[in-house]
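One protein chain is absent from this view; the other protein chains keep their places.
On to subunit A.
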Amino acid sequence: MGKTLSEKVWDEHVVRSAEGEPDLLYIDLHLLHEVTSPQAFDGLRIAGRQVRRPDLTLATEDHNVPTLDWDKPIADPVSKTQVDTLRKNAAEFGVRLHPLGDIEQGIVHVVGPQLGLTQPGMTIVCGDSHTSTHGAFGAIAFGIGTSEVEHVLATQTLMQAKPKTMAVTVNGQLQPGVTAKDLILYLITQTGTGGGQGYIVEYRGEAIEALSMESRMTICNMSIEWGAKAGLIAPDETTFAYIEGKPEAPKGADWDAAVAHWKTLVTDADATFDKEIVIDAADVTPFVTWGTNPGQGAPLGANVPTPSDFEDEQDRIAAEKALEYMGLEAGQPLRSVKVDTVFVGSCTNGRIEDLRLAADIIKGHKVAEGTRLLVVPGSVRVRNQAMEEGLDKVFIEAGAEWRGAGCSMCLGMNPDTLKPQERSASTSNRNFEGRQGKGGRTHLVSIPVAAATAVKGTLASPADLV
């Protein structure tokens, strides 16, 4: 019997396999950032261990970094200590670091792909759950905790039980104006936050094949929000074209050998998955969240749900708590929800195509009175590219704030936070209580909905601007 894509990649990385034990899996690329690495380096020091493969390791600064005044010392002393600690550790252990101010600095999941380090058939880990982003290239990529970061630093391997396999097949084509973000939010609402638990998910089908690499990254990025171990997409010509010519892409004979291998990374016709979900792309419309987990979502055209309509008791209680926290009325049209801040950015939607799409919708409009629009590129390179294309001017003329690169308001570890009860429409990935600032209220949205909402001041789609 044939193998699925994820089984092929997994099997290629098994260093050691024994009955009753997890597999020992080799890691091709280990990405580091300042938040989840300090205690891991400390562990190495205490045990007198080295980084086994600094040449398969890359660090950048993203979670804590300010998006204003980034050329000055970091004002928050605790954030500064954490960033300085990463710099010291990278120097001591010989790890390549792209610090604040460097042309390659940015959100770790934007940096890997833009450098061409993220390639098909790899295993990629990082102490960050959105490592699943890299699965868009046909890699097995997943987030790990700090103990595992230390394990990878010391051994370049991880002990992992082989997950089950799932296929999510998306037939047909997304409607015009409907994005990969709407699709993944729609899917998470169908499955709940635990629906993917224990599975590596392969996204496939006509609608997935039609997506750009950056849109595929948006899909794979949010695999973790429905509990999947990882999400991946078979590499194809779109993938190869995206990688070719990137700084760390294979060159010459290596390129030919790589592509020949990458072309084998597809699920065999006779392979079977442990579970399959089929979606019709035509059913997906602009989608937003109303609650406090990514599974609490609805079409933009719908109303805020009524908790008593939920059959499951836990779902009903969760909905009641969510509406109270979010300050929403059951039955209220989602389009009537007034938004204070719109955040465009994050590892979900902070790449150049996202900024182009946002600028295209904003162009010729003004940000609504009483609403602020924060545009935070995912990396310095994305920022520079946007400025070359004049996108910064479009945003600034509309009244938006054009910022430096980093995670920013996605999780508010830097000064970009919501105030208590402030409401955001956010292109990021988590609407958890307090995620964007204590007491802040988050609606997860796509780029078009974010841009239109900034102009209208209430949750909206571009169709509402005409």
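We take it that contacts are C-beta pairs under 8 Å (C-beta built on N, C-alpha and C of every residue); 3 or more make two chains touch, one makes a residue touch a chain; residues count from 1.
Throughout what follows, contacts and distances are computed from a predicted model.
Peer 1: Pick, from "Putative spermidine/putrescine transport system permease protein", "Biotin synthase", "3-isopropylmalate dehydratase small subunit" or "ABC transporter ATP-binding protein", the protein name that UniProt gives for the chain of this complex that is not shown.
Peer 2: From the listed options "Putative spermidine/putrescine transport system permease protein", "Biotin synthase", "3-isopropylmalate dehydratase small subunit" or "ABC transporter ATP-binding protein", the omitted chain resolves to "3-isopropylmalate dehydratase small subunit".
Peer 1: Using the document's definition of touch, tell me which of A:Thr165, A:Asn293, A:Thr371 or A:Ser446 contacts the absent chain.
Peer 2: Looking across A:Thr165, A:Asn293, A:Thr371 or A:Ser446, the contact with the absent chain belongs to A:Asn293.
Peer 1: Specify the residue from the set A:Gly227, A:Gly297, A:Gly350 or A:Pro462 that touches the hidden chain.
Peer 2: Only one of A:Gly227, A:Gly297, A:Gly350 or A:Pro462 touches the chain omitted from view, namely A:Gly227.
Peer 1: Just name the one of A:Ala207, A:Ile233, A:Ala258 or A:Ala281 that touches the chain not displayed here.
Peer 2: Spelled out, the listed residue whose C-beta touches the missing chain is A:Ala258.
Peer 1: Among A:Glu209, A:Glu248, A:Asp268 or A:Asp340, choose the residue that contacts the chain missing from this document, as touch is defined above.
Peer 2: That would be A:Glu248, which touches the missing chain.
Peer 1: Of the residues in subunit A, which ones touch the absent chain?
Peer 2: Within subunit A, the residues touching the omitted chain are 15-16, 20-22, 24, 26, 28-29, 35-36, 38-39, 42-43, 47, 49, 52, 54-58, 63-64, 76, 78-79, 81-82, 85, 96, 116-117, 119, 122, 127-129, 142-148, 150-151, 154-157, 159, 161, 192-194, 197-198, 224-225, 227, 229, 248-250, 254-255, 257-258, 261, 292-293, 295, 314-315, 317-318, 321, 411-413, 430, 432-435, 438-439.
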